[in-house]
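Just one protein chain is left out here, and the rest sit where they should.
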Amino acid sequence: MATGAGVLRLEEGPPAEPIHQSTRERDSATQRRTARVAQTLASPALGLAKISLTFGGVAALRDVDLEVARGEIRAVIGPNGAGKSSLLNIVSGLYRPDRGQVQFGEHSFDQVPTARLAAHGVARTFQNLALFKGLSVFDNVQMGLAHRVRAGFLRQIMGSPLARRIEEENRAAAKEVIGFLHLDDVQDCFAGTLPYGVQKRVELARALVARPKLLLLDEPFAGVTLAEKQELSQHVRNARDSLGATIVLIEHDIGIVMELSDRVAVLDYGRKIADGTPDQIRADPAVIDAYLGVAHEDDTELAV
Amino acid sequence: DEQFFPLQSYRVGPYAAGGTGFFGGFIDYLNLINIRDGGVNGVKVTWDEGETQYEVERGVEVYERLKSRPGTAAWNPLSVGIAYAMIDRITKDRVPLITINHGRTDSTDGRVFPYVFPLLLNPYSETSGMVNYLASREGGRDKLKGKKIVVLYHGSPYGKETIPIYKLLADKYGFSLEQIEVPHPGNEQQSQWLSIRRAKPDYVVLRGWGVMNPVALKTAQKVGFPADHIIGNVWSNSEEDVIPAGDAAKGYIAITTQASGAEYPVLQQVIKAVYGANKGNLDDKKRIGSVYHNLGIVNGILNVEAIRTAQAKFGKRTLTGDEVRWGFEHLQLDPARVEALGAKGLFHSINVTWDNHEGDGRVTFQQWDGSKWKVVSDWIAPDWAFLRPIIEKSSTAYAKEHGIKIRASGEDPVSQ
Amino acid sequence: MAHLARTKTGRPTAETLWIGIGIVVAYGVVPFAGSDYLLDAVLTPFLVLALAAVGLNVLTGYAGQVSLGSAAFLAVGAYAAYNLHLRVPGLPLLLDLVLAGGIAAAIGIVFGLPSLRLRGFYLAVSTLAAQFFVQWALTKFGWFSNDNPSGVIDAPVLRIGSVSFTTAAERYVFSLTIVVVLTLLTLLLLRSQSGRNFIAVRDHEIAAKVVGVPLLRTKLLAFGMSSFLIGVAGVLWAFAYLRTVEPAGFNLDRSFQILFIIIIGGLASLRGSFIGAAFIVVFPLLLSRIGAALLGRVFDSGVLEMSQHIVIGALIIVFLIAEPRGLIALWDRAWSAVRPARRPTIPT
Amino acid sequence: MSDVLLSVEGLAATYNHAIRAVNDVSLSVRRGEIVAVLGANGAGKSTTLQAVSALLPARRGQVAGGRIVFDGHDIASASPAKLVRAGIVPVLEGRHCFRSLTVEENLITGAIGRDAKSRVIRSDLDQVYELFPRLKDHRGSISGLTSGGEQQMTAIGRALMSRPRLLVLDEPSMGLAPLVVQGIFRALKQLNREQNLSILIAEQNSRVALRFSDHAVVLENGRSVLSGASDALRTHDDIKALYLGGSPQSDVGEKPRIHAVAGL
Partner (left out) sequence: MFDYQFLIEVLIGGLLSGVMYSLVAIGFVLIYKTSGVLNFAQGAMLLFAALTFVSLVERGTPFVAALAATLAIMIALGIAVERTVLRPLVNQPPITLFMATLGLSYVIEGAAQLLWGTQVHGLDIGISDTPFEVAGVLISRLDLFAAAVAGGLVALFALFFRYTRTGLSFRAVADDQFAALAVGLRLPRVWGAVWAVAGIVALVGGLLWGARLGVQFSLSLVVLKALPVLVLGGFDSIAGAIVGGLLVGAIEKLAEVYVGPFFGGGIEVWAAYVVALGFLLIRPSGLFGQKLVERV
């Protein structure tokens, strides 16, 4: 595929799992899927066990189990209010589940410490934009590396060699991501004044810049034009392929979901009602009833 | 020839009532001198106002702006804060600073503060005068023994300045003393007055400021404390302090250095010559003869007489700041001279010397009858002999801290 | 400090040039050409208030924590420097300055702790606790003012080594130097990761937390840094400008004045702090001069002052309506009409 | 009476008197017509729609040129409240629910705008709940805490409560589940047919938008560069390539350009 060239290159050490750049055809992808699923049980990148969450009587999640294998693109879909975002919020420690455990690799948490999330290699985007409106696009992207800056403020002011080196590295990384995501033109603009779709892109850039091991995406393509959706989904795929990131994706554009993901979990009223490969999900009657409807392509039949 | 008075006035803000009265009186008197006498021995007096809103830095700004005007006679800020900020500056620039009825107590010591004049009354003298008045009301100083006095003071440096001197006097005369603070601005005094009610004192001394005064009187009424046992100090003695309290102020007594009322000849002349010529400074003619206005008039008299005194020595011309200082240091107005000035009964007398910059003013007490003040005591002298050593202790400490050489005579402070 | 003068692309900007010219004029021309009045009563307070505003801007403009207690930290700085000077013989002035700032910073951090829980006006009103507590303590405990019966402190002579700053021009240069150095340091801080963290916390706290911004540290750094700068400004206020101060000089009005400066000048803009300070110091003076010149014969100073009050209040509203982002944005807009538009970088 | 309900001619708009967001946009909506506005991110769709609803001043934006005529009246200087009463009701990009109000209270505010009686409000509420059963379950929830899609439903429902004549929708399908999107479009179509509701809609989901609408306008860089019947546009090659994702070879690395279309 021609687009592969334009996406993040690998700079860091080898990814957790060997990647077969050459095998791009659909069958081999399926093979890979199965291989990953098999690996899941051995050491999931992310595991959720019996997660329950209620908000004053409303059960947002009930006994949800979810395992995400390393290097997998794992979609979570479901009707509005099914609990998808809540799930991500639990994974990023913003919500504390009533019951259940979250497992990153070998660490297991009742509540994930949000402050250490980035240091653990987890990055996320938000369903409703959560950019820093008063920072330029460049600085927003660079903020994705905030956790890397360890020098104290005095050393930052004085520009100690360490602080400078980190700053230079971060700038370079930000520049690179901005280049890949075609944000050069707007890199000096305040993020708050950009069109919605571009802001979404900036958020993705902010998440990607840290080269996360686990990337949580909450409706990253909402409000983005179709062509750009295709492009952005390439970037997501490449984040996995070149960086070895594990990705959890929430998205309502079912076409993209089916195209992009290795496995799909479906939530409805806080319960997981299905879990499997895209093809399995597409055919699952419960999912069709609850979520997809009859025409699951975008060509919604509007003539009633 | 002209003699110039820079005025750091305040006609806006929380203390505007005092500022308009005082500076109004001062300007009225200067106007009188120009209109009636054509100036001081022919030297016209001029002035320029700079609004400070009682804020120190605005006072300083006005100082810096007006200080280089020729023929500056003296500064009269009527603000402790501004006065403090000016002490170094006026000493350097060698112009007298008049802090009538207020300012640093220890600046009474002219040996250390050659250019500062807390004329008529410093806080310690005021305190002593208060206690002497209470003694006279009880029938003698020995009768104070066993009495209970509460001092209700404003929670500011001004309010707290007299804490130690009250303690000394309590020890000396054997009355029991409780000093209670009212936090600035003093618009709520419920708890203080409940404590007072519980303490059941014989007298409450009110060392208040601005809105604190009427609230004190009102709250006293609320807890049933009689107004005629509340004695106000020199910043709690104006019409502005009692009028808002309405009925609650009836019977309230306060100290003053200058009686209120417009019946004194000098005020009559002001009304005729100045207000008659439509040059009066007060918008509201009813305020002529009010406490602050009369303080301004007295302040005008003292300033003008100091110039006159200095002119007698240096000639009838525009004087330098140092020459005016000399005038203040020799300002002697005995009751006869006060009468000649048309101010008999308005204030008693003053005798400033090179080392006593207060000039031993006497105080009197006035009672509010619901519509005006009535003098209810003689002119009472504070216990100057008792106070002087205390003042000197403080001033010599100041001199030491600041490396000031203590003057040994009334000669030019700089040439020594 | 070489990296200050460069933008991301490494070229000096027009802005840097202008700042450079400004500094040259401030040092090379003003002290010689300015009258004592200009130096002592206009420029020095302007500089000091600008520094205080820079301090508050770090906290409120950049880190988004509204504080109404700035005057308290001015007071802490002033009284701390006074006491250090008094009680530690031989303490060099510059060290005294830094320590006083440090004490203000420490107290600022203590009063900044509630910011971890409180937002918006709740936090703002809570900072009033600092305002009232500090003022009360300074009045209450005579020790702070060396038992001066009036709570007033007198400034020592400004002396660094054998150089002493006594004339108006010298004190101005002293203040200018401190203000310039601290402003530049602040600029460096704001351009570093810490500066970005401030804005991130202001704009979206949750997102900031997720990307690994240490919230506690960032907020307390903002409080500390801000109080440090304001504290040093307090020292200058007491030592270089007024030279004697009383606690009442650091009242709520002063806090509002500083808040005023940064909002009128422009939040999250250091240049705005200076423009705002100039406005707040110079404009009333100008207005009262003009008023006195034109109408002084007709009205007394009280009427003029009140009218000025109204004019200033109305102007503030007018400016806010014209440009809620402050005078600096107005200025930039006017400027970009003359010159081709510049892309925004980190606002300074 | 003309059958054009809304016409926008040569609209130009700026932000802060400086940034030009829209240069020259013209479009018109006939009575009972559905018009879609298409365009890349930043083309100026939201700005145009906000100009129509007189909402630009609140974002420090200004209409710098052109005319907006609704029902025969120039509405350049009308207040948003007046427009809502006249029947132009916007659904804003980014939801903009009243965060601390409950879902039901949010819906009711839509009816306050047109000073409705409580009985009417009740029945309108029921209709909205019928359209969005999910909202009924959450009627008492604080809307700021509900899920993204629920907020979107609330925003649309709130607009319907105003009984619009011209509904101005900015990306209504954003964040909604496919079934719900279908449901909404169906319902709107029904309102359109039964009550002659006119609709102006900006939508990224161009396939749906083109199917749903009668007419479409394409914006690029703040200009309307193409317009026509939706059916025709659907088969238009460039539109296909850029908005329907049908093009096989387009290099996604390039930003989409539409100059070819503009040249047509």
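We call the chains A, B, C and D, going by the order they appear; numbering starts again at 1 in every chain.
Heads up, the rule we're going with is that contacts are C-beta pairs under 8 Å (C-beta built on N, C-alpha and C of every residue); 3 or more make two chains touch, one makes a residue touch a chain.
Quick caveat, the model's predicted, so the values are computed rather than measured.
Enquirer: In the intact complex, which of the presented chains make contact with the chain not displayed?
Expert: Contacts of the unshown chain, counting the full complex: A, B, C, D.
Enquirer: Can you tell me which of B:Leu32, B:Val45, B:Val60 or B:Val215 touches the chain that was removed from the display?
Expert: B:Val215
Enquirer: Using the touch definition from the top, which of C:Asn57, C:Ser126, C:Asn197 or C:Thr244 touches the missing chain?
Expert: Once the missing chain is taken into account, the touching residue is C:Ser126.
Enquirer: Of the residues B:Asp284, B:Asp369 or B:Glu401, which one touches the chain left out of the display?
Expert: Only one listed residue reaches the unshown chain, and that is B:Asp284.
Enquirer: For the chain not shown, which residue from B:Asp142, B:Glu188 or B:Asp412 touches it across the whole complex?
Expert: Counting the whole complex, the residue in contact with the absent chain is B:Glu188.
Enquirer: In terms of residues, what is the contact footprint of the unshown chain on chain D?
Expert: 53, 55, 57-59, 79-81, 83-85, 89-92, 96-101, 105-106, 108-110, 112-114, 142, 144-145, 158-159, 162
Enquirer: Considering the whole complex, not just the chains shown, which residues of chain C touch the missing one?
Expert: Where chain C meets the chain not shown: residues 60, 66, 114, 117-122, 124-126, 128-129, 132-133, 135-136, 139-140, 206-207, 252, 256, 259-260, 263-264, 267, 302-303, 306-310, 312-317, 320-321, 324.
Enquirer: Tell me, which residues in chain A touch the chain that this view leaves out?
Expert: 85, 89, 94, 126-128, 130
Basically, only the chains that are shown with their structure count from here on.
Enquirer: Identify the chain whose mean C-alpha position lies nearest to the mean of all protein C-alpha atoms shown.
Expert: C
Enquirer: Please work out the Cα centroid separation of chain C and chain D, and write it as a whole number of Å.
Expert: Those two chain centres are 47 Å apart.
Enquirer: Between chain A and chain B, tell me the centre distance in angstrom, where each centre is the average of that chain's C-alpha atoms.
Expert: About 76 Å separates the centre of chain A from that of chain B.
Enquirer: Which chain A residues touch at least two other chains?
Expert: None at all.
Enquirer: Hey, what residues on chain D touch two or more of the other chains?
Expert: Residue numbers touching two or more other chains: none in chain D.
Enquirer: Write out all the pairs of touching chains, ordered by chain label.
Expert: Touch list across chains, by label: A-C, A-D, B-C, C-D.
Enquirer: Within their complex, state which residues of chain C touch chain A.
Expert: My answer: residues 1, 3, 8, 185, 188-189, 192-194, 196-197, 199-200, 202-204, 206-215, 221, 225, 268, 343-347.
Enquirer: Give every residue of chain B touching chain C within the complex, in rising order.
Expert: Residues 9, 11-12, 16, 20, 49-51, 53, 55-57, 60-61, 63-65, 68, 80-81, 84-85, 87-89, 104-105, 155-158, 160-161, 164, 183-184, 281, 394, 402.
Enquirer: Across the complex, what residues on chain D touch chain A?
Expert: 15, 19, 40-43, 46, 93-95, 134, 138, 141, 145-150, 152-153, 171, 174-182, 185-186, 189-190, 204-208, 211-212, 242-245, 249-253, 255-256
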